[in-house]
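Here the complex is missing one protein chain, while the rest keep their positions.
Up next is chain A:
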Amino acid sequence: MAKPPASIRTLEGITWAGAGLALLGIAFCLYQIFDGSDVGTRHVIVNPYLTATGADDPAPVPTGPPGTVRLVTSSFDRTLAVIDPDLSQRFLLLLPELLLTIMLGAVAVVLLQLIRTFREGDPFIPANARRLAVIGVLLLGIAFLPRVEVLSLNMLLSGTPLENVGIQNSEDFYWALFVGFTVLALAEVFRQGSRLRSDTQGLV
């Protein structure tokens, strides 16, 4: 079998590295869940406007003359620490990261299967259309991880003094929504491409 072009080998190398990193990430998350450290932490955003009333407005709305700039959200960044967390609390603290690394790892594995067909010089096959669709769905799943983060935070803070403080998840994954739909469109291109190719096979 002929050696594949450098571009394909590079792509494959990067994807293998991504899969390896995802695997390390999963192992690290599991280690953090089961190692029994004293403090579990997560970066969160505290939004005082969520709980503010007219009487105790927690922070003035930043205003200034036109042309001035000010960092208005940095003071909201906080690290939520759970002292001596039990197993379920550790799990809830790390659930979003764990799910993210699992999903990215799955994307890398499917991508590797896809790239293998590039090596074989036969990418426009129905299987690749399905693989791209799987990647698209996984990316759309990543876009919904902030909801999981909110859910896990609510479960973590339920019954604690921080329950009504207005703690929010720190990250959003809107990019995954955009990329997910783009990959799904690409999957459709592959599906139609493979159909066209199949139509021309056997054409004399």
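We take it that a contact is a pair of C-beta atoms (placed from the backbone, for glycine too) under 8 Å apart; a residue touches a chain by one contact, two chains touch by 3 or more; residues count from 1.
The definition used in the following text is that contacts and distances are computed from a predicted model.
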{"item": "Listed names \"Transcriptional regulator\", \"FAD-dependent oxidoreductase\", \"Membrane protein\" or \"Proline-rich protein\", with the criterion being the UniProt name of the chain not displayed", "value": "\"Transcriptional regulator\""}
{"item": "Residue in contact with the excluded chain [from A:6, A:83 or A:204]", "value": "A:204"}
{"item": "Hidden partner chain, touching residue among A:25, A:126, A:166 or A:193", "value": "A:126"}
{"item": "Missing-chain contacts mapped onto chain A", "value": "125-126, 195, 198-204"}
